[in-house]
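Here the complex is missing one protein chain, while the rest keep their positions.
Just so it is clear, A, B and C label the chains in written order, and each chain counts residues from 1 on its own.
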Amino acid sequence: MISKVLIANRGEIAVRVARTCREMGLRTVAVHSSVDRDSAVVRMADESVQIGPGPAKESYLDIPSVIEAARIRGADAIHPGYGFLSENPDFAEVCEAEGFTFVGPPAAVMARLGDKASARAIMVDAGLPLLPGSRDALDSAEKAAALADEIGYPVIVKAVAGGGGRGMAVVRSAADFPRAWAKTKATAQAVFRDGRLYIEKYLDSARHVEIQVLADAHGACVHLGARDCSLQRRHQKLVEESPAPRLPEDTVREMGEVAVRGALAAGYVGAGTFEFLVDPDGRFYFMEVNCRLQVEHPVTEMVTGIDLVREQLRVAAGEPLGYGQHDIAPRGVAIECRVNAEDPARDFAPAPGLLTECALPAGPFVRVDTHAAPGYRIPPLYDSLLAKVIVWAPDRDQAIARMRGALAETRINGPGVATTASFLRDVLDHPRFRAAEHDTGLIGDLTAPAVA
Amino acid sequence: MISKVLIANRGEIAVRVARTCREMGLRTVAVHSSVDRDSAVVRMADESVQIGPGPAKESYLDIPSVIEAARIRGADAIHPGYGFLSENPDFAEVCEAEGFTFVGPPAAVMARLGDKASARAIMVDAGLPLLPGSRDALDSAEKAAALADEIGYPVIVKAVAGGGGRGMAVVRSAADFPRAWAKTKATAQAVFRDGRLYIEKYLDSARHVEIQVLADAHGACVHLGARDCSLQRRHQKLVEESPAPRLPEDTVREMGEVAVRGALAAGYVGAGTFEFLVDPDGRFYFMEVNCRLQVEHPVTEMVTGIDLVREQLRVAAGEPLGYGQHDIAPRGVAIECRVNAEDPARDFAPAPGLLTECALPAGPFVRVDTHAAPGYRIPPLYDSLLAKVIVWAPDRDQAIARMRGALAETRINGPGVATTASFLRDVLDHPRFRAAEHDTGLIGDLTAPAVA
Amino acid sequence: MNATANGGVAVSVPARDTRADLTDQTVHAAQADTGQVDHIGQVDQVVTVLREQALATYANASHAPTVVRVSAHDVAVEVRWTAEARPAEPRQTESWATDSRAVDSRAVDSRTAGSRAPESRAPQSPEPGAAADDTAGRFPLCANTVGVFYRAPEPGAAPFVVEGDVIAPGQQVAIVEAMKLMIPVEADRAGLVVEFLVPDGAPVEHGQPVLLLEPAR
Partner (left out) sequence: MNATANGGVAVSVPARDTRADLTDQTVHAAQADTGQVDHIGQVDQVVTVLREQALATYANASHAPTVVRVSAHDVAVEVRWTAEARPAEPRQTESWATDSRAVDSRAVDSRTAGSRAPESRAPQSPEPGAAADDTAGRFPLCANTVGVFYRAPEPGAAPFVVEGDVIAPGQQVAIVEAMKLMIPVEADRAGLVVEFLVPDGAPVEHGQPVLLLEPAR
């Protein structure tokens, strides 16, 4: 049983979690840095604790402060949101050790899935398709080049310890391979102090499609369909939608089935996301598991009618899911746009400041998840996500039209403040997005300087 | 074909209509009184025309000004919203005569259904159950008393020309009948200059349940399920929900079928509502047809996924519905609360003024239809509806919990301003509402001074 | 404005930004519902006093206020500043006077014009006797209904009035055709016709200035 939930996060997701807790009759404890003391979740929560100064490292990422806050307020569960401590197995373990219910998968499962090598091993065993590649570190450039010849160019060379787009190189021909290998190894050694590399088949035109799964502690697991998150800028998702457009139903069903199989194989409990790359022929390849709620979870909620935070809390409390795959009946199309406090005119530089105006869209089938309001001062310390605008409609064209209208209603202004709202409208108008023929390269194409 | 729509209304419904027009790629013309010149719909619409001074009689109700505005702006259709000119057959007729598409049923149909006697005659012929009663005016007290004996007490004596709760009397015994008849006749004569009376069976404990229908100009008609609007205060609806709770599926299906039959019999085109009274045994009785969009249409939208304004416009443009009854699949439960600028502490007196604060709820499955925003000055001239808060959830308990949370987030303040938001929370908490055992008398019971 | 114009003392109508609800400098005088201040000259004097008081309040406040409102009897002056658009030098406030607005209204589109329209169906004009620039005392005559504006009783006929004419209160100066009805536009007070603000045959909305006048000398 859970009766009081500490929300170990800030911003829109903290508000999002607090809303569902309130609806479920659970008491809430907001934790906040000194900078966030007047934030929306602090007003909304039943109690709040200031856990440190502005910098996240000394507040939202400071495990002892979060745990102690839970203790002094008598919380019995901790919801980590996304980011911050949400995928930190140490934090999950400390929660368990200190007697708090961690709203997420067991620490051991999170640790196994957080490690690329062990996650891949589990999923290969469970029969998930992976991109052709070495999977493990290769100990020589020669072996690597031979493997590259075998799987066919282009390939991508990746650092075992890499992440965030660093420590990787795309190689398009055997001639380029030795130099790319050496250079990536040097970078990996310098940046991550770990020179181990592996290689994978590289997809020139891939879509990022992910499957939402929900598993309880009693062996039940369902998937909630697919989300297409191909619209990215520098690996940051901007627009997400469900279902994945132009992806055959059979493919989605198959992806869902293997994701459920993988989740069960990993002993997963809670809400999780299986990320796949899908090539232009509709072949899909497992990439990784996100052991938390995703930023884009609302699109799944809007098409399935299922409140994912509610399910997370129920499952964390030990309740069985209580429904099976055949009970999940997605309807229509949902799209999410992330309105960030960034200035598209200045290469998406963060543009924080005081919101003198903050008019957000509303009306039929429009949802806004945000912590912003008129008078809110966006602090420069945290990520720039200001509001998520989500729309639902019976079909994709209507959803796009509705989103265009919703973004047109969005008026967020203040000294120094800029947002991506109008940029997002342009993206929605792009013929490739309209036709659902976009891939992860679209935004790069849009924002890259034109070359002859 | 429609390409430019004049919205002959104000407030939240004008904004609501403008949103759907925008999504459909239709241009919009807002008309407004001088008082409403800075209103939300004026900002949102492509064009606007000031049609008169503040008083509705000289602006929103002034047919020549509305028509002339449509003409000078080149609109080809006129959406009347609800209230104002929406159920005025003369207006519908002038629209038709002047070459504008009226978004509503044909003027002749509206006229027939607007007249109680002819509406009842049509519906009786179509097989709809009516409350036992005389239907037509009775020419003597003796005949009336004999009929009252026949149908059984209590009965209600009603003026043929009556309306708005005036010119009616409930009679509980034969002994009281002659006096009640005489008194009501006198009142009717004085107030309506028409002393004709009829009688009907009176239901002590009735629920107000209505069926939404949609009909195209090609003979297709579907219903979109039931709305329960029993929570009323002095015949003003406060809370509406769909589906109607604790009403057997068979009953709803039957009501839907007779409503469709009635709509087809009347030659109805567009979105319309069949109002019924339902007695505690689940027997239903046709009351009247509303020939327009209802204030509470969003609850039907939320459970069916169908945008009713879109369907109105499509049908008005001559398009076929394109789907049948079996395609309508309501899901979950939707509830609407009307947040009015009224002060429950002062007998719901209008409490207009400047909104210095206007924070409205948001988040998962929460919809707000409003024209209000911070800095908006509620004019004292029009009705007090400020915002409609609508929630959806898989079941009624969750929907109520969600609505409670949404109302708790609602902070509307300003000098002299009061709203019904917290009163509505109390209503939601009432055990009879929780148990769906309320009827149209609940609010009267809540707000009436306690008597021994 | 004459002695009968006790329905309201509009010092000015605020310019409307199409999006900013809360912003805009506003100099506003509450409408007098009852005729406590009878003579227009007296209203003028009272407003002058109140306005000076309002500006003195602003000037003497240690921090810039956002609203100053002073009133006497049923006459009030309220001055607002928005946080964004605070005047650097409050003494410039007198340049907010309304005189230039009637002139500007030729340039604004009908939507903006609508937003500046006075509240009453009766033709209205701004406060006379304000600043002393060359548009001093000019005032508009507004359409009282939506429709098509005509300067002459029928095609080819002579216009009701032309520029330079001096017109009397109640005199018809144009017509607005609405649903085939010819609704006369009549002067509410005497004046010299400076300029037509709307071309012949153009659509007009309620409250839209159609004619610019100045006091007949």
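Methods note: a contact is a pair of C-beta atoms (placed from the backbone, for glycine too) under 8 Å apart; a residue touches a chain by one contact, two chains touch by 3 or more.
Keep in mind the model is a prediction, meaning the values are calculated, not measured.
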Which candidate, A:Val49, A:Leu113, A:Ala334 or A:Ala399, sits in contact with the chain we can't see? A:Val49
Which of these touches the unseen chain: A:Ser3, A:Ser34, A:Ser173 or A:Ser422? A:Ser34
Where the unshown chain meets chain A, residue by residue: 32, 34-35, 37-38, 42-43, 47-54, 58-59, 63-65, 67-69, 72-73, 98, 354, 356, 375
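The rule we apply is simple: only the chains that are shown with their structure count from here on.
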Would you mind checking which chain's mean C-alpha position lies nearest the centre of all protein C-alpha atoms? B
Let me spell it out: compute each chain's centre from its C-alpha atoms, then which one is farthest from chain A's centre? C
Centre-to-centre distance between chain C and chain A (centres being mean Cα positions), rounded to whole Å: 57
Provide the C-alpha centroid distance between chain B and chain C, rounded to the nearest whole angstrom. 40
Multi-chain contacts in chain A, i.e. residues touching at least two other chains, fall at none
What positions in chain C touch 2 or more of the other chains? 19, 22
